[in-house]
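Here the complex is missing a single protein chain, while all its other protein chains stay put.
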Amino acid sequence: MEDVHARAPAPGTVSLRSVGIVGIRKPLVVQRPDRVNSLAVTFRIGVDLPSARKGSDLSRNAEILAEIVDRSTERPAESLETVCSDIAQELLLRHPYASEATVEAEAEYFLRRGASASRRSFEDFTLLAEARAHRGTEGEISVARTVGAEAVGMTACPCAMESCRSELEAEFPRLREPEFARLPIVTHNQRNRTRLLFELAGGPGVEVDAVIDAIEAAQSGPTFAILKREDEARVVLDAHRRPKFVEDVLRDLLASLPARFPQVPDEAIVRASTVSEESIHKYNVEASHRVALAELRREASG
Amino acid sequence: MEDVHARAPAPGTVSLRSVGIVGIRKPLVVQRPDRVNSLAVTFRIGVDLPSARKGSDLSRNAEILAEIVDRSTERPAESLETVCSDIAQELLLRHPYASEATVEAEAEYFLRRGASASRRSFEDFTLLAEARAHRGTEGEISVARTVGAEAVGMTACPCAMESCRSELEAEFPRLREPEFARLPIVTHNQRNRTRLLFELAGGPGVEVDAVIDAIEAAQSGPTFAILKREDEARVVLDAHRRPKFVEDVLRDLLASLPARFPQVPDEAIVRASTVSEESIHKYNVEASHRVALAELRREASG
Amino acid sequence: MEDVHARAPAPGTVSLRSVGIVGIRKPLVVQRPDRVNSLAVTFRIGVDLPSARKGSDLSRNAEILAEIVDRSTERPAESLETVCSDIAQELLLRHPYASEATVEAEAEYFLRRGASASRRSFEDFTLLAEARAHRGTEGEISVARTVGAEAVGMTACPCAMESCRSELEAEFPRLREPEFARLPIVTHNQRNRTRLLFELAGGPGVEVDAVIDAIEAAQSGPTFAILKREDEARVVLDAHRRPKFVEDVLRDLLASLPARFPQVPDEAIVRASTVSEESIHKYNVEASHRVALAELRREASG
Partner (left out) sequence: MEDVHARAPAPGTVSLRSVGIVGIRKPLVVQRPDRVNSLAVTFRIGVDLPSARKGSDLSRNAEILAEIVDRSTERPAESLETVCSDIAQELLLRHPYASEATVEAEAEYFLRRGASASRRSFEDFTLLAEARAHRGTEGEISVARTVGAEAVGMTACPCAMESCRSELEAEFPRLREPEFARLPIVTHNQRNRTRLLFELAGGPGVEVDAVIDAIEAAQSGPTFAILKREDEARVVLDAHRRPKFVEDVLRDLLASLPARFPQVPDEAIVRASTVSEESIHKYNVEASHRVALAELRREASG
């Protein structure tokens, strides 16, 4: 039977930037240096569609995932971003009419973390990876990968802290004395989700555990499943000693990247976003930015 | 054509507790004493299905909503719960084979609220209503209505506050002095969603604004869209002066009901639930209870 | 420091039916006869709270999960429901004031399935498990477990099929002839999600793969990630040869259980629910039922 997808559509038909499948879930086994990770991954994969073609045969997309991802249960993959890169290239191979293939992936990721060494348990994070494969005019294929993660921590608000201090100093005048200058003061605090992604044209990759560490260091503080009395107080007080707007979370995160990721090339583009689920409002506050690592290095050095 | 739904199914077919439609959205105009409210309501409506019948004709459900709810744009309804009650009764009329009809409704609801009189703006809440119509063996129909609301406020944790005080007293010994006994101490606080519903067999209804007031009074504090400096400090400090576990939010809410709702009959059943989106954990904490108002009155009186 | 949670609350305080944590995610490794499954599980765990106690110490809940679930990465667990049962019993141990402990768990589950043997790939399903531990007046603990699954398939509507046949016979009169009696006719079809759960007081458990098979057999047809031309036609035509209301899906599923699960005790309670995301409406249709397996066996036998 004639392939419906390959037919030429009516004259005057436009090309389409993206056609694909979304929300397909697959198990992926990844071999890390010290352990094997089993991830349940949600994929979104698509290609562009030229005006000369009626449809993108989407069953090929599902087949590619079956081949590349399913086989990892027998032969573990190197990483989620490597798998995304392989899928993107395979998309261009199986859709010879396409010039752009896009892969987006998201997976839950567990790490043993704790407020103290004796209280570590699995905490959940989100692994993020993307790949874009481009077919040039000579047929050459280039791939850009994006790697990152999202972590849930907390933010404590600095301006509410100053307002509260003002109020409390009126009621408790001794608070003005130098001995209380460093007393952490009451403020509103809340759950914060922050994402950090590196768009890499090539070169060395990025360790997602390091991405998670960078995020947690930029928030007012991390979150933990188990917090017994003394740990809970320390986590809460530490967060109040580092009060941050969402603007600060993002800026501190970006400022920390040159030192934390010296191996990542200058051309890498950094995407960061953060959302705090404000305890005093029914809405959330957010901030986002996109900047070349080269610019962050310039800011850091002078 | 024969009605497929009315056919007798195969012998040995069981009855079904509920068959219906869910997620249908309709605009409802409600006439209150002082104003007209326009609500976008999400409905779930269904009936039971006896073993002798193959299917419930669900187009009748959609027709009932079109008649009862759509017409409110011309002739405003009395309240969301009255509309639910009318729908439940109409369901039994149009499904003569059924004995139980259930209606659940949820709508966004705006009230002007503010931290101070000059800073009031529309805050969003959720209106909840249910109705259950029962056809007795003599054909008599009885209707039970449920009315309630959900509000987003904040909770501040009392035990973390005590742990933090211990820690801070070690670093700032003067905090132990009587003059600081009432100083609000740092703790983790977070967004809290609390629901309160009254299951009423009959009798006077319940004002949803009063339900919202009861919820906000039981949380550590309410949330507001606009909080300028002095209001923000006051809201935060007030919440820290009323630290509560989710257990306390629920118990304070239930304990307040006899005084707040003297007109509601003893036989009314109260359902309450609360969820705090803990700022120090990646998970939430919750509490729920179901109790007759009569029992709450007994606890209140002695 | 005094345990805030253990304090006696104000007189007149009510007990609470449930207090706990929700939305906590943990990795669980399960040893099956033929393979090891890695599951990312979402848990909800709680206990009741007597009136004499101010709070439930929820850090114990997180500790229980860390001990029982986290350790499975070193020593795989027997099954998700066994783990839930262990957690429920441990909850009663660590909350000696409680009489009821409830555990609910949900995990993504992958099985290799395909429309044909050569086209199998991982399909995603949902594993469901619950456990309720009760402490009797003599201190004796009993546990009830619930096991089940959810699968996404499709339903094709029988009454729209009859209406369409009527219309088409008017335009194509030859369709009335006996030779076309078995021609599958156009109808609306859609995604359907169906859940089946067994509440077991004790006795042999239930294989979740068998639950998934039962669900897929009851829908008009299953869904697959990869469907090449001939498989796609067969899957679509098979579904149109088995058109079903949501009422039929549920009834066929329940009717199939005596033959499919002969080992499950009579006292087991079956919970089933189904939702079809109707392609001709903006809303969904649903059906649900709860019945003892004993009654299903009675209906099956005559």
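A, B and C label the chains in the order they appear, each numbered from 1.
By our rule, contacts are C-beta pairs under 8 Å (C-beta built on N, C-alpha and C of every residue); 3 or more make two chains touch, one makes a residue touch a chain.
Keep in mind the model is a prediction, meaning the values are calculated, not measured.
Partner chains of the missing chain, restricted to those shown and counted over the full complex, are A, B, C.
Screening C:D57, C:E123, C:E199 or C:E299 against the full complex identifies C:E123 as the residue touching the chain left out. Of the candidate positions C:P9, C:P76, C:P184 or C:G205, contact with the hidden chain is made by C:P184. Not every partner is drawn; the one left out touches subunit B at residues 1, 24-27, 38, 40, 59, 62-63, 65-66, 69-70, 108, 110, 112, 121-122, 124, 225-229, 232. Think of the hidden chain as still there; on subunit C it touches residues 123-124, 152, 154, 159-160, 163-164, 166-168, 172, 174, 179-180, 183-191, 223-225, 227, 229-230, 232-237, 239-240, 277-283.
If you put the missing chain back, the residues of subunit A touching it would be 1, 4-5, 9, 12-25, 46, 49, 54-56, 58, 62, 158-159, 162-163, 166, 245-248, 250-251, 254-255, 275, 281-291, 295-296, 299-300, 302.
Going forward, only the chains that are shown with their structure count from here on.
Most remote chain with respect to subunit C, judged by CA-atom centres, is A.
As a whole-number value, the distance joining the C-alpha centres of subunit A and subunit B reads 35 Å. Centre-to-centre spacing of subunit A and subunit C amounts to 31 Å, using the average Cα coordinate of each chain. Contact with two or more other chains is made by residues 124, 225, 227, 229, 232 of subunit A.
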